[in-house]
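All protein chains but one are shown in place.
Letters A and B mark the chains in the order given here, with residues in each chain numbered from 1 onward.
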Amino acid sequence: MTEPVLSVRGLTVSFPGILGRVPVVRGVDLDVHAGEVLCIVGESGSGKSVTALAVAGLLPQTAQVDGSVRVKDTDVIGADAGTLRRMRGRDVGFVFQDPSTTLNPVLPVGRQMTEGQVALGLLPRREAGARAVELLREVDVANPEGRAGQYPHEFSGGMRQRAVIGMAMAGRPGLIIADEPTTALDVTVQAQVLDVLDRRQRETGAAVVLITHDLGVVAEVADRVAVMYGGRIVETGQVEDIFARPRHPYTAALLHSIPRMDTTDRRLDPIPGNPPSPAELPVGCAFEPRCSVGGGRPKCLAEDPALRAVEGGGATACHFWQETPPAMQPAEVRDAPSAPAERQTLLEIRDLKVHFPVRRGILQRVTGHVRAVEGVNLTVHAGETVSLVGESGCGKTTTGKAVMGLTRATAGDILLEGASVLGLKATDMRSARRKMQYIFQDPFSSLNPVKTVEDIVAEPLHIHGLYNEMGGAQRIAELFDLVGLSTSMFGRYPAEFSGGQKQRIGIARALVLQPRLLILDEPVAALDVSIQAQILNLLEDLQKELNLGYLFIAHNLSVVRHISDRVAVMYLGRIVEESDRDTLYDMPVHPYTQSLMSAAPVPDPVAGRSRERIVLEGEVPDPADPPPGCAFAPRCFRATGICRSAPPPFEQYAGSESRAACYHAGPLEPGQSRQRTGT
Amino acid sequence: MKQMHAILAALRGLLRQTGATLGLGFLGLIVLIAVFADLLPLDPLGQDFLRTLEGPSRDYWFGTDELGRDILSRVVFGARTSLVTAAGAVTIAALIGVPMGLIGGFFGGWRDAVLMRLVDVMMALPAILFAMALIAVFGRSQGAALLAVGITGIPGFARIVRAQVLTLRKRDFVVAVEAFGGTASYNMFRTILPNSWSQILVQVVVLSSVAILLEAALAFLGVGVPPPTPSWGEMLRTGKSYLHEAPYYAVLPGIVLTLTILAFDSIGRGLSRLIENPRDAALQGSLK
Partner (left out) sequence: MIAFIGRRILQLIPVLLIASVGIWAMLYAVPGGPIGVIVGENATPESIEAARREFGLDRPVAVQYADWLINAVRGDLGASIHSREPVFDLIMDRLPATLQLAVAATIVALVLGIPVAVISAMYPGGWADRILSGWSALALGVPTFWLGILLILWFAVDLRWLPSVSQHVAIWADPAVALRNLILPAITLGVYVSGVIARFLRASLVTELNADYVRTVRSKGLTEGAIMRLHVLPNALLPFITIVGLMMASFIGGAVVTEAVFTYPGLGRLLIQAINTRDYPLIQGCIVVILVIYVLINLTVDILYAYVDPRIEYA
């Protein structure tokens, strides 16, 4: 076997904390060979990003790094600044998570792409301009000559990330490290970026280390996988083995806790508790407190298991790895939703429009409108979950806020239990708000940091003057119990809670006024996958118990498939397709829905890689200046002349339950998507 | 009670920092002396014509001035003038500036436009000139000095509170209060204001030192608190005329003035540092 490009032995990293040093990485061994893609997967605090930064010597001075890291022929740990710099410039390319902050805002993109090469004397300064254009072309940026001189803010997010990939590969380095490169991107853009990364990797033969929390991305791109937990690698193996035959209880538990877009419905199997904080690791196995296999066995409690090779390839760090449960559990079908006709209608959105004015010029005159929501119709019944799904900027969140009265509707009507809530007087609006509540995406910013959690949950009661009437502290205690929190936490402040606990507090607060309808805006998007499952199960239980109606707003197609009864897909302010959940997922008829589904990564390395993928070109157009006719036409593989002339009507598709806004609606034929029309 | 808790937590945080501790100590000393000045064997007005412009001695620790008055006594009573002016000015500035910032930031639109244009006008002149113009109108008195310094402090409060409101306004926990039916005034006073106390506190400390400096500068220019009330700035003004004969006259009061301002500055920086990275959970809750 050839020499590995990257070889890590016994890597430990610690940071200074209040009570001594906090170990963040505790003994990591890794080898990556040329042409190979290694995915490091783990939850927040698992040490995966720190490992990646340590490899390139990019950790801050306060970090204590020990062990050995070898990139090609450079020993990274203990190397002097000059050696490190040359190693970074020649041998390693880095792609970071958030493309909106990884480029210098005041320098042209082209110059940034080549400056590393120029600084190390690998590229003559006068050839830098031409080289930048060439690099941009290699990562599919349209009009590279014009783009090279532009500034980062003139690029879209996906384009910026592709430019960063081009930059990382500029010197044909032997090793590419990509730290959550697509986490901040929409799924169709993620597909483009992963595509470019994959193609450039094959062209240059580089070794790639890709860090992610998304098992779908892992299944899509990895050759080998390393699963990290509590600062250590707990399992490594070939990607097929990891997904088919996990050998560590944590890997198995992760696979059980994620909702799947491609399989039948089953109740999620969450991992109890929270990921460990590096400052408070248990003595024995770090996963023991949450493990279904360990179950308090003395060996697990006393001894942190070493990573050892097992038969059939791969390695695991578990004393009892033979007992790891299988990857797949038998599907357990949920109750079929009863027919909507029998149910009470909670919410009716009729032809809702929300426009925001755009002001320009000396006098700040209104020169146009951002058509954030452009004619949305939707109905939610009691006990039912209706999901609005789409990419960022499609208007799904604005729709939710308009229903809550947090954003003013421009036109249309919103009926709550049959009565319009638009144009209500302030006092009437307040009482209407008792019937519906909002749950926010980011549990970190939705709780007032200066109030105790008891006060936070009780606040809506105080505002409506109902505190004593509705049972006071007793009622708050009931709610804490309902969402799985202990009343012993009453006097604490939000900062003392984990993300999942905060979201539970947010849910308790939303329920305190006994609403009929909950608007959930990406309620699990900010949470670790193992915590996501806990919250999704809680939401399902609450719905059953309280007969709540949910308007569920999300971008994650797997989560939506898991929780919804009906699903509406939005694109640029309009619903393009709506149907019951299974019809929509099994036979989408709108080309956008089809593209969205094919772009979403599937956590199955075998089935996922064999399916046909549609990689859309371009990005979502500016809602202030939508294209004429069908807004999706410029990116659509079926678009014809008629699509560009007038917007298609939203009609029942003859072949199924679905309704869609498309002149060419119909199931996806094999090979059809290849006849793409460029931008 | 919760405010008490927050203040104690802030104090504990400050006492962990050397600079802030020294600042608090010196300031505490100055405040104590200023409050209990009457109980000390000091006489800021009594003149000893036989011993004018005499250097520091056993009788007169800081020496005497051109009228034979005890400079130490005048420095002590000058502290009282400084602190009273600063406290009054900060109160005026906060009482007007904080509501301006709250209303402008929360409601936006024409209210914000009007209030912010007013702030722009006040900031279109350097503070010292603005204060001088006001004194030119009011006439010269301790009240005028206090009022003038206070008015120049309004824009600072208004801008800082407005900026804070604009950041908080978009935060989900403020939107959440609106979503479950809280009124605008509830949101302003019960949600946003409690989350802004720490910023306001920092501004109080900063403005206190600015006010002391401004009061001294006005007195130095001869338009501040009128004589014979002792004032540090006035002492420097007179002392400057006797640099050859009595250099200590201008130097010693200047040292006290400088140390007072440095003390405020170190406390202000300590507070900002606490807000940026609170170690205390209670602080994190109340100071953020």
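The rule is simple: a residue touches a chain if its C-beta (ideal position, glycine included) is under 8 Å from a C-beta of that chain, and two chains touch if they have at least 3 such contacts.
The model shown is predicted, which means the values in this text are computed figures rather than measured ones.
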Displayed chains contacting the withheld chain: A, B
Please pick, from B:188, B:257 or B:271, the residue that touches the omitted chain in the full complex. B:257
Considering the complete complex, of A:48, A:90 or A:131, the missing chain is touched by A:90
Please identify which residue in B:48, B:66 or B:265 touches the non-displayed chain. B:265
On chain B, residues whose C-beta touches the chain left out of the figure: 117-118, 120-121, 124-126, 128-129, 132-133, 135-137, 139, 209, 213, 216-217, 220-223, 233, 236, 239-240, 243-244, 247, 250-251, 254, 257-258, 261-262, 265-266, 269
Spell out the interface residues on chain A facing the chain that's missing from view. 56, 58, 81, 85-90, 92-94, 96, 98, 101-107, 112, 115-116, 119-120, 151, 153, 164, 167-168, 360-364
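The rule is simple: only the chains that are shown with their structure count from here on.
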From the mean C-alpha coordinate of chain A to that of chain B, what's the distance rounded to whole Å? 49
Contact footprint of chain B on chain A as seen in their complex: 18, 404, 406, 426, 429-431, 433-434, 437-438, 440-442, 445-450, 459-460, 463-464, 493-496, 506, 509-510, 513
Looking at the complex, which residues from chain B come into contact with chain A? 2, 171-173, 175-183, 186, 191, 194-195, 279, 281-282, 284-286, 288
